[in-house]
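One protein chain omitted, others in place.
As written, the chains take the letters A and B, and residue 1 is the first residue of each chain.
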Amino acid sequence: MHMADALISPVVGGAGWAATLALAGYSARKIKVAADDTSVPMMGVGAAFVFAAQMLNFTIPGTGSSGHLGGGLILAAMLGPCAAFLAMASILTVQALFFADGGLLALGCNVVNLGFFPCFLAYPLLFRPIAGASPTRARLTAASMVAAIVGLQLGAFGVVLETKLSGITALPMNTFLLMMQPIHLAIGVVEGLATAAVILFVWQARPGILHAGSVRPDADSGAVPKKLVAAFLVAALAMSGALSWFASTKPDGLEWSVAKASGVAQMAAPVAAETTWPAVDAGTSLAGVVGAALTLIVAGLIGLAVRRRFAAKA
Amino acid sequence: MTRLHTGALEIGELDALSRRDSSAHRLDPRAKLLATAVFLATVVSWGRYEIVGLLPLAAFPLVLGAIGRVPCGFVARKLLIAAPFVLVLGAFNPIFDTAPRELAAGIEISGGWISYLSIVLRFGLTVAAALALVAVTGMNRLCAAASILGAPRIFVTQLALLYRYLFVLAAQAQRMSRAAELRAPGRRRMSIALFGSLVGHLLLRTFDRAQRIHLAMRCRGFDGDIPLVRPMRFGPWDAAFLAGWIAFFAAVRVFRLPDLLGGLVLGVWG
Partner (left out) sequence: MSHHIVEAIGLSFAYPDGTRALDGVSFRIEHGESMAIVGANGAGKSTLLQHLNGCLVPTAGTVRIGDYPISKATLAAVRRSVGMVFQEPDDQLFMPTVFDDVAFGPLNLGLPPDEVEARVARALETVGAAHLRDRPPYRLSGGEKRAVAIATVLSMSPDVLVLDEPTASLDPRSRRQLIALLKGFAHTKIIATHDLDLALDLCGRTIVLQGGRVVADGRTAEILRDRALLEASHLELPLRLQACPVCGDPSGAGDGKGDGA
């Protein structure tokens, strides 16, 4: 799901753009294009391919409703993290410009949610380790499923966070999370299945296309981008710290949670409505939910990183 | 089975609009891009309960669209299609925010409805402005503008390639899907397995196509860097356009023009 301009604040929008520009600059530098490199046409046409693939619907087994492909994971499997990120960013740009999917100000956030998470986190940290150096059908399927599900969970969580921090919506964080995360779990399962179907086909037809794309294998392509993981950990910790601070220091937050606990449905209007300071609607339970989610993610990533190191040594 | 590549058709429509001619079309794309950026920042800079202050900003998409001869119906249709997510999400505001606030002249409704209205307004303004921008500028010139303004070359290049081959691949996907449909009478949609095979084939063909394109590029001297042809000239009209709109946005943000206007009118009559 895309983040929309109608629900965004300048601070959040600006932060999203800053992150996107930094990542784009990083990726562009990483992809050193020589004349021999088919990177540029591969990225461009690969992005067009994902666009076209998104237009095809398939039946979700058991429900009869239609699903379609997101594609970030397939791009990453074809092109590698940096090239896939740029390609995803370009797809989102076209969607924002031509389909009003999201919006131009929210584009930065959308690129993070739907580009950074699948390409720089889900693919290298989940898909590649699970698929392994010599993949089998089972491993590729598992890798697709796990990477798709986690990637979409992170993306959905990103939307929730950005929307809440913007303060335009009055939806409480808990409710929002309870809406978004389960839905995206289902979407993630579907995406995983569809991605697996495509990747399995290509892997059997021409395995050389996958895992390397045409980005020249340098030290970083496909390997765990350690700097990124570190940065993500720091950001995650900072975020959870900041959010807990909001929850605990804003008197409204406590007031609200007490009122809720005592069954009073009414909610006081947030303080300083004329400014863009995020209005804190949630209570102490917020910190719990956020902290738990983040801890799980962080722990999982640390675990994977550690396991990779051991696997490399063995 | 397919969304009859309406997606590509919509892009084609907007693309056709962008190739018309008007004084809006002839403005430097950088000026239009920057003006739109400032516009968007202004729209979102208010708190959640702002309605009246936002209203004068409608001038920007309206004027740009009018000069650029962008059809109203077209924009309206796009707004409707993009609306659901935002409208549904915004609809939670009246549910959760029930404290009464003053709407105007002593009329009170719940704050949630006010912020919902604000969301709807923001949606309309931002989407209309983005569409107007694309409709009078077009993808290629936007790419060029972005590149000059500092976007990484490799990103802009592959964005242009994406745009170029979008239609080709969408048509290809549609043909394959139609062929499958014709051989599966009675089945409304394809299974995931079939999808995997179809899209897998599409991916293989894409890969080969990219290799051929790369070959074509190398045969014409490509050395890793795509050259940009037309240097853009930022003229006095472009500067006036940009400066004028920025001044307007600033005035709207600071002065709450509708209040001034209303006061003026009432002052005259009262």
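Couple of notes before you dig in:
Note that a residue touches a chain if its C-beta (ideal position, glycine included) is under 8 Å from a C-beta of that chain, and two chains touch if they have at least 3 such contacts.
Keep in mind the model is a prediction, meaning the values are calculated, not measured.
Taking the complete complex into account, the chain left out of view touches B. The chain omitted from view is touched by exactly one of B:V38, B:M217, B:M232 or B:I246, namely B:M217. Within the complete assembly, residues 15, 19, 139-140, 143, 160-161, 163-165, 167-168, 209, 212-213, 215-223, 226-227, 229 of chain B touch the chain that is not shown.
Here, only the chains that are shown with their structure count from here on.
Rounded to whole angstrom, the centroid-to-centroid distance between chain A and chain B, based on C-alpha atoms, equals 22 Å.
Listed in rising order, the residues of chain B touching chain A in the complex are 1-3, 5, 7-8, 10-11, 14, 36-37, 40-41, 43-49, 78-79, 81-82, 85-86, 89-90, 92-93, 95-99, 101, 111-112, 115, 118-120, 122-123, 126-127, 130-131, 133-134, 139, 142, 151-155, 157-166, 168-170, 172-174, 177, 188-204, 206-207, 209-211, 213-214, 217-218, 222-226. Those residues of chain A that touch chain B in the shared complex are 1-2, 4-10, 13, 24-25, 27-28, 31, 33-35, 37-49, 51-61, 66, 69, 74, 78, 86-87, 89-91, 93-94, 96-101, 103-105, 163, 167-172, 175, 193-194, 196-198, 200-202, 205-206, 209, 214, 265-269, 272-276, 279, 281.
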